[in-house]
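All remarks here apply to the structure that follows.
What follows is part of the complex, with its chains left where they were.
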Amino acid sequence: MSRIDGRTPEQLRPVTIQRGWSKHAEGSVLISFGDTRVFCTASVTEGVPRWRKGSGEGWVTAEYSMLPRSTNTRGDRESVRGKIGGRTHEISRLIGRSLRAVIDYKALGENTIVLDCDVLQADGGTRTAAITGAYVALADAVAWAQGKKLVKAGKQPLTGTVAAVSVGIVDGTPLLDLCYEEDVRAETDMNVVCTGDGRFVEVQGTAEAEPFDRKELNALLDLATGGCADLAALQTEALARTLEG
Amino acid sequence: MSRIDGRTPEQLRPVTIQRGWSKHAEGSVLISFGDTRVFCTASVTEGVPRWRKGSGEGWVTAEYSMLPRSTNTRGDRESVRGKIGGRTHEISRLIGRSLRAVIDYKALGENTIVLDCDVLQADGGTRTAAITGAYVALADAVAWAQGKKLVKAGKQPLTGTVAAVSVGIVDGTPLLDLCYEEDVRAETDMNVVCTGDGRFVEVQGTAEAEPFDRKELNALLDLATGGCADLAALQTEALARTLEG
Amino acid sequence: MSRIDGRTPEQLRPVTIQRGWSKHAEGSVLISFGDTRVFCTASVTEGVPRWRKGSGEGWVTAEYSMLPRSTNTRGDRESVRGKIGGRTHEISRLIGRSLRAVIDYKALGENTIVLDCDVLQADGGTRTAAITGAYVALADAVAWAQGKKLVKAGKQPLTGTVAAVSVGIVDGTPLLDLCYEEDVRAETDMNVVCTGDGRFVEVQGTAEAEPFDRKELNALLDLATGGCADLAALQTEALARTLEG
C-alpha cells in the first residue's frame, strides 16, 4: 500500500535545512519537512531570568507560533485575540523542554538562548520540524557564543543532538512523518523526540479515535526511532556545511 | 528499597473517591490520591457549541485549575493575572481528550458536559487524579442525563472507563504514582491514561534529566498499566455504591 | 411564620468550622453556613508589598472566588474570561477590609497574610461565610507566625475577632442569614460585619426592590448584631479545639 504522496510507511518527506536565513539572529534556520516550512531563530543574550540569577547556569526557552495564513484557511492572530491558545502554549513548552534536554546549563553559563519557531507554511508535523530545525539554530548560536567568549573556553553547552518526528496509525498502518491529510485521518498520533544516540526525550501519544494497544505503541516507537536517526544525520550534514555570510 | 512513604514501587497511594460532593452539579467527586485532593464536577447542559450545532453529536470538555494555596507556596490566581498559564492549558486539554476517548458523541446527542477539576490540595499527580475522578463524575452526569431523558432511551454515551496514573524513574527505579517529593527527583516522568480494558488513550513521557531508553520506557508502561487497572477497579467500586442525596 | 427551612427569623443556619483542612497553608478552614461551603486559607509570607517596605508594618489582603459549578448553573471561570468581574472584586475588597479591621499592622511586623476564600458550594451568604471562616484561618496563621518567631515575642497582631452575617427583609419580615432562595426574594439585603465586642466594621445595605426606612434598617441591624454574636461564639469554640496535624 503506498501513501498519498507515494512514500513508503517508514519514509520521511523531503527535508531541507537552510542555515543563516537571518542576518540578525545568532543562529537561524529555514527548515522544511515536505510542504511544512518553519523559520527557526536562536537569539543569545547575556544574563538569565531573575529567578536564575547568580546560579552560574544558563537558560533556554522557546516560542512557537503559526503565521495566520500558514494554514489552509486563515486563523486569527493570537496577538489580535490578546491571548495565546492552549495548543500554542503546549507546543512552545514541548520545544523548550526538548532543546533543554541537550543543554548543559553550567557549561552555557549565565546566558539565555530563545528559540523562535514561526511556521510559514503548515502541512502536518510543524512541531517536529520546529524541534529539528531549532536544534540546528541552537547549535549555530552556541558556536557563536563560544566565538564571542560568552561561553568559557573549553566548555561545551551541547550534550548531544535532538530531533523529532511524528508517527501515526492510518487505516491500521503505522506511518512515519504524517502530512496534514494523513494526520487528519490518523487513529493514533504520536510525536517522538529523540537524542542522536537513539534515546527518548519526549514520547507523546494520543488516541484520536480508538485507544491503542501495546503492540501498536511498539510499532510506532520503532518507526519514530528510525525517523529520528535519519533526521539526526541530516542535521549533522547541515551543520557540516560552511555557513556563508 | 522502600519509598518515602513506605510504599512498594508498584503501589498506589491510598485512593478515596467521594461521589455527590456537590448539591448543584449533575456529577461530582472529591477524589484523593494520598494528599492530592481534587474536586471534580460534571455539568450537563442541553445544546452544543455553535460549530457543532445540527450535527446530532454531543461535546465534552474540561477545565483544570489549582487553588492558589493548593501548593506548598502560594501561587498567583490566573484570574488575577488575566491569563491562563501554559501548564493549565495543557492539562485542561489532556483531561478533555482523555474523557472524550470514552464518549460516543452520537449516543450523547446534542448535549454538552463540562468537567471542572479544581485542585484543593496538591502533592503530585494532580492531573491523573483529575482524570480518574472526572470519569466518575462524568458517569454520574451521564446517568443523570439518561434519567432526565436528555439522552435517548437505549443509548449509552459511555463506551468504557478511563483512568490515569503517573510513573517515573527515581534514582534509577521505576515507581508508580509519584508524590510531589518523588516527582521533583524523577529523572523521567510519564503520565499514562488507559481505558478499563487496558489500552492506551494517552502516553506522555518526558525526560527531566537524562534521556530514557526503550527498556526504561517499557518498565514504566508496565507499571502504569497495572496502576490504571487498580484505579479502574476503584472507580467501578465507587460507582457501585448508592449515591445518597 | 416559619422559613423555607423551618428556621425562626433570628436563627442562623447550621454552622460548621473545620480547621486544618489544608496541609500546606499556615491557616485553613472549611466553613459551612447551611449548604454554603467556603474553603479559606491564610498564607503567610515574610515581607510586604513594595509600597509598604521599611514601614515596619504588615499587610493583610484577600481574594474571593467561586468555583464554576459552585452555583446552580455553571458560570464561566474568570481566568478563562481573562478578567475578574465587578462582584468578585467587590467581595474580595470587603473581605480584606473586614479582616484588616482586627489587625495591628505594627504588631504583625513586615509580614503579609493573604486570605483566599474559594466558594465550593453556594447557597446564599458566601461573602459572610468567607469573612467568618477567614477570621479563623487568620487566627491560626497568626499563631503559626508567632510560633515561627516571624512576629516578635509579646506582640499580638490580632486586636479582636470579626464575623459577618447577612440579613434581609423577605415578604415584610426581617430575617437572619438568608439562604439563596430567600436572598432572591428579599426586598432589602444587608451584609453586616461586626467585631466580637459588638461594634460595626461594615454595614452594607441595599434596597433590591422598595427603598427601606429607618425602622426597617434598625430591625435589620438588631438581627445582624445578634447573629454576629452567635458566630463569634462559634469561632471562639472552633479555635479552642486542638488542631491535629
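Letters A, B and C name the chains as they come in the text, with residue numbers starting at 1 for each one.
Methods note: a residue touches a chain if its C-beta (ideal position, glycine included) is under 8 Å from a C-beta of that chain, and two chains touch if they have at least 3 such contacts.
Treat the numbers as computed from the prediction; the structure is a model and nothing was measured.
Visitor: Beyond the 3 chains sitting in the coordinates, how many copies does the whole assembly comprise in total?
Guide: In total, this homomeric complex is built from 6 copies.
Note that only the chains that are shown with their structure count from here on.
Visitor: Compute the distance, rounded to whole Å, between the mean C-alpha positions of chain B and chain C.
Guide: About 32 Å separates the centre of chain B from that of chain C.
Visitor: Just curious, how far off is chain B from chain A if you go by their C-alpha centres, in Å?
Guide: A distance of 29 Å separates the two centres.
Visitor: So the centre of each chain is just the mean of its C-alpha atoms; given that, what is the distance between chain A and chain C in Å?
Guide: 51
Visitor: Mark out which residues of chain A touch at least two other chains, giving numbers and ranges.
Guide: Expected reply: 83.
Visitor: Which residues of chain A touch chain B once you look at their complex with the stated criterion?
Guide: Where chain A meets chain B, its residues are 83-87, 89-90, 92-93, 97, 101, 160, 190, 194-195, 197-207, 210-214, 217, 221, 225.
Visitor: Sort out for me which residues of chain B touch chain C in the complex.
Guide: Chain B residues touching chain C: 22-25, 28, 35, 39, 41, 43, 45, 63, 65, 67-74, 77-84, 88, 114, 116, 118, 120-123.
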